[in-house]
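The complex appears here minus one protein chain, its other protein chains still in place.
Order of writing sets the labels: A, B and C. Residues in every chain begin at 1.
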Amino acid sequence: MSKNRLEAFSDGVLAIIITIMVLELDVPEEPTLAALAPLIPVFLSYVLSFIFLGIYWNNHHHLLQAADSVDGRVLWANLHLLFWLSLVPFTTTWMGQNNFAALPVALYGVDLLLAAVAYFILVRALLSLHGQNSTLAQALDRDIKGKISLCIYVAAIPLAFLSPLLAGMLYVLVAVIWLVPDRRIENRLRR
Amino acid sequence: MSKNRLEAFSDGVLAIIITIMVLELDVPEEPTLAALAPLIPVFLSYVLSFIFLGIYWNNHHHLLQAADSVDGRVLWANLHLLFWLSLVPFTTTWMGQNNFAALPVALYGVDLLLAAVAYFILVRALLSLHGQNSTLAQALDRDIKGKISLCIYVAAIPLAFLSPLLAGMLYVLVAVIWLVPDRRIENRLRR
Amino acid sequence: MSKNRLEAFSDGVLAIIITIMVLELDVPEEPTLAALAPLIPVFLSYVLSFIFLGIYWNNHHHLLQAADSVDGRVLWANLHLLFWLSLVPFTTTWMGQNNFAALPVALYGVDLLLAAVAYFILVRALLSLHGQNSTLAQALDRDIKGKISLCIYVAAIPLAFLSPLLAGMLYVLVAVIWLVPDRRIENRLRR
Partner (left out) sequence: MSKNRLEAFSDGVLAIIITIMVLELDVPEEPTLAALAPLIPVFLSYVLSFIFLGIYWNNHHHLLQAADSVDGRVLWANLHLLFWLSLVPFTTTWMGQNNFAALPVALYGVDLLLAAVAYFILVRALLSLHGQNSTLAQALDRDIKGKISLCIYVAAIPLAFLSPLLAGMLYVLVAVIWLVPDRRIENRLRR
């Protein structure tokens, strides 16, 4: 089964998710700096989510590039990932509009955690289709970044109730870890 | 006539439909669990519709994969299907915001029924273009799932006025029936 | 210059335009038929616009299928067409929410007229690029439907101030004329 439409559909959904978040930036009525000020936390959470969705798009791009084909299981694993990502605009806005209060910050982390788990499942589905000796398997052999991210999310979610700021900084840390695209697959493909 | 743009356009419309539903999840003002609670029925109906649209995307993917070409009739049959699917965000939100009241649950079923009929018409249009001896015709020879789905919808719609819960469970049953992608076409293509 | 991205971008914009119109169908608060009733004119105008956008997508598909390449002039002629089509959700909702009052019906026609003129300009830009002896030129030699549509719009717009119903029926007439896709190009390509 061809992977082209899976890529096209995922690109479409990710492009929409990343763009509609900006609709949540309510345009203020007054043309003053004071009217813009309350938007700052929403804007900051928008920037963070934009980066996370960019990371997912980048990694998805690399992952599918290394894949030869997809099957029904992969299609559903991919839709499962898109489902959790589709909730990012909601959790982002809730977090921003409540000025990074504890519960919204925790829920933001839960959504990121579930998306990370879904990405992990998608990788497994692709590996089980391609076999242990495929280019894909060799390129992905140890998914260190993925495992570290899961650990950080699991730590950050309860931490949000003690210090939302620290939890938020852990989310930023995950983003920084991933900002460099997955060179492993790029290197493997080059050989 | 090439099927590429029909696939691309359908992917675009389905990606938008599946994603804009999340805009209907009104972000609550308070950062509390109590403020999230009223969103639960809207969220559940969002999950159900996400799965239905995922099923349509999957089946559409498989169907067009088996098709060689399209004509004007297929283009319009496809737009007709997209029309009914484009109403899913409306019926989903109405059902969720009214906590699965009778009329919205029935209307949700009517929309699913009309989408199923439109899919059936699209399959006929493709079959009439490809002929009875095509790969497509062999792959689709008995559309049992499609026929069962139509029967369940026809039963569920009036049932919604007696028990919206039972009707809702029938919709879930249809989703479960379809969650496994159509192996027939995959198998046929593999031979 | 390759026509692929022009097709992909146009598909994206048309898919979004056709889908966001449904966001204008305000979900009623009550789960009753009485609450749905006021939506009927908005729904009817949505159906009409869905068909018009489907016609544009179909014709655009056929037109670009017959084209070999595009240049900067074609890109801008295409963006010009997309601009007028992007206003369709606005004019559709204004017409529907005001129950087909004179001015909104006239403005709806003005937007359709300007889109039709933009399509005409796009065809000219493609013809001037491909030359008088191209497949495209042969396929399009007399654009009777296009000319009739322009005449009907020019008649319908002032008529809207006398009888919005008659003007609306003229718009429906244009849709009916175009509902059959442009066989000329299909036939020409088949030879």
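Just so it is clear, a contact is a pair of C-beta atoms (placed from the backbone, for glycine too) under 8 Å apart; a residue touches a chain by one contact, two chains touch by 3 or more.
Remember, predicted model here, so these are calculated numbers, not experimental data.
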>> Can you tell me which of A:Val22, A:Ile40 or A:Cys151 touches the chain that was removed from the display?
In response: A:Val22
>> Which candidate, C:Arg5, C:Arg124 or C:Lys147, sits in contact with the chain we can't see?
In response: C:Arg5
> Touching the left-out chain: which of C:Pro28, C:Pro104 or C:Gly146?
Replying inline: C:Pro104
> Which residues does subunit C use to touch the chain missing from this display?
Replying inline: 1-2, 5-6, 8-9, 12-13, 15-17, 20, 23-24, 71-72, 75-76, 79, 82-83, 86-87, 89-90, 93-94, 97-98, 101-104, 107
> Please identify, in ascending order, the residues of subunit A that touch the omitted chain?
Replying inline: 7-8, 11-12, 14-16, 18-20, 22-23, 25, 27-33, 36, 47, 50, 54, 57-58, 61, 65, 179-181, 183, 186, 189
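Going forward, only the chains that are shown with their structure count from here on.
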> To bring subunit A onto subunit B by a C-alpha fit, how many degrees must it turn, rounded to the nearest 5?
Replying inline: 90
> subunit A to subunit C: how many Å between their CA centres?
Replying inline: 37
>> Can you list every residue of subunit C that touches 2 or more other chains, as numbers and ranges?
In response: 12
